[in-house]
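Structure record follows, encoded as structure tokens.
One protein chain omitted, others in place.
Going by the order they are written in, the chains are A, B and C; count residues from 1 in each one.
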Amino acid sequence: MWKWLHPYANPEVAYQFTGKLIPWFNGIAFILLSIGLFLGLAYSPADYQQGETVRIFYIHVPAAILSMGLYFAMAIAGLSALVWQLKLAHAAIAAIAPVGAAFTAIALITGAAWGKPMWGTWWIWDARLTSELILLFLYFGVIALGNAFEDKSQGAKAVSVLALVGVVNLPIIHYSVEWWNTLHQGATVTKFAAPSMAMSMYIPFVICFFGCAFLAGSLICKRFQGQVLARNSLRPWVKQLALAEDN
Amino acid sequence: MNPALSYRQAFNTILKRDLKIALRHRDDIVNPLLFFIIVITLFAISVGAMPNVLMTIAPGVIWVAALLSTLLSLERLFKNDYQDGSLEQLLLSPCPVFILVLAKIVAHWLVTSLPLILLAPLLAMMMNLHPDGYLALFLTLLLGTPILSLLGAIGVALTVALKKGGVLLSLLILPLYIPVLILATAAVEAATMNSPYQGHLAIIAALFFASLITAPFAVGAALKVSTN
Amino acid sequence: MAFESFTDFITMGKHGFYIWLSYGSALIILLVMGFNSFRQPKIQLDKIRQRMHREQQLKAYQQKKAEQRSQSHSGEAV
Partner (left out) sequence: MLNASNLTCIREERILFDALDLDFQPGDIWQIAGANGTGKTSLLRILAGLMEPENGEVCYQQTAIQKCAEEYHQDLLYLGHSPGVKSELTVLENLKFNLQLCSQDTEQCEKLLEQVDLFGFADTLAAHLSAGQHRRIALARLWLTQAKIWILDEPFTAIDKLGVKRLEQRILEHADQGGIVILTTHQDLSLPKSRYQTLTLERIFS
């Protein structure tokens, strides 16, 4: 009855596959993060200009990059959902959105915490922080639209369209905010320039980044499993799983 | 004859039911809050991010945003009950209508305005509000938002039977909100210049008690009229 | 090691508060996210189990009523 083109498009296979991935992702993320944070916090030198606050850099920038990257990943899932009618892609969007929003929130809070010692106020309407905030709104939009529909199948198409519309608007928002920020150059004391990358700073950053990426991967896989179950709750393999879980 | 339901029990039953329904519709709580944040971000971006400019307009912007997001979520107060018929059951219950209406308004206030008040300091920070203004903002919101809910309930009760009640609702209620808005923003501004603002608070408190006593009766009458 | 003593590590040249605030908040968010995500499959399975249980209960009730009706018919027929 179901003629699946792609082997992983079968929900059960996808469920088992992501199940196997999770322990690996967890392990790698744990190792990378512990090394990266240890190096970043304890070993790497303080920045001549910003002093110790530069250490926030090792969590702020990975989170910011991930928040942008996850939104693009969500948009790709949206595209594949609409173009190839991949049911699993709907589950992927619903899985990625909250994790993306979490990393955007981390980027915002760490950005604000970094801004306080440098400019004396918690929140500064700097170009990057403002576009990060707008990205957070986009994520909340996708999550809210997903929850608004009672039955998941109807909501899924709407969410993938919103994800696509969002990703098209991301560069537009980014550059308009950038332009807006130069317009009010007086507002920010120093340009939010990323510190020049001494090698001793670059390695911990890269390790931290991949650590965060694998952590995000593991969270997404777990939520993906939940979504696959929710969308195939009538399937026999899901019922067996529910019964197996029972005893 | 069974014991007549004491007014307190009726009040609690309605309050519990409404809170349970509101919590089951979690996005009804979150959406007005997101609206509140986005409106303030729009103001900040459009006005340009000069700290001193933001500081002067901060009280006004926060209060207008709070007012609009309360207005946004007022619709929910009687609309669903009218559509599924439980509003009639409410009007026909042995317990006087104004107590049930008060319970619904309190439930609405707890669900929409309380989170808003807790979020306001975070946004005051984004708007670069003067540190002295935080307490005044908190107090004016704490006393002001119940007035918004009470007066708004009258407007909703009047327009509940109309199909396109939304715009008409804001047309009816916004004029009623102007005194609260003026007093509240004046209080916060007075606080930022650390001159005494207790006078403003006292008047807002007086407005609050006046509307607390008169609004439920007005809403009861309005509901009887609109379900006629 | 960039720091002489552990206390130095904590205070981080008077910016310690901001650094630990940002790492602390990141940790909290990730913990909440992790806990919620790891419970997602379990929540869905519980929901499915509850639905199956309710369906069985309903089927049993339907059969019970069907038997009652067939007995009452056979009773009348006799």
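In the analysis below, a contact is a pair of C-beta atoms (placed from the backbone, for glycine too) under 8 Å apart; a residue touches a chain by one contact, two chains touch by 3 or more.
Everything quoted here is computed from the prediction, not taken from an experiment.
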Could you run through the displayed chains and say which ones the absent chain touches?
-> B, C
Sites on chain C contacted by the missing partner chain, in the whole complex = 54, 57-58, 61, 65
In terms of residues, what is the contact footprint of the unshown chain on chain B?
-> 1-5, 9-10, 13-14, 17, 20-21, 24-25, 80, 83-86, 88-96, 224, 227-228
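In this section, only the chains that are shown with their structure count from here on.
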Averaging only over C-alpha atoms, locate the centres of chain A and chain B and give their separation in whole Å.
-> 35
Would you mind pulling out the distance in Å between where the CA atoms of chain B average out and where those of chain C do?
-> 33
Gap in Å, rounded to a whole number, between the CA centres of chain C and chain A | 22
So which stretches of chain A touch two or more other chains?
-> none
Which of the residues in chain A end up touching chain C in this complex?
-> 37, 41-46, 51-53, 55-56, 59-60, 63, 98-99, 102, 105-106, 109-110, 113-114, 116-117, 215, 219, 222-223, 225-227, 229-230, 233, 238-239, 241-243, 245-246
Note which residues of chain C are touching chain A in the complex, please.
-> 1-3, 9, 12-13, 15-16, 18-19, 21-23, 25-26, 29-30, 32-34, 36-38, 40-45, 47-49, 51-52
Sites on chain A touched by chain B in the complex | 121-125, 130, 133-134, 137, 140, 144, 147-148, 177, 180-181, 183-184, 186-187
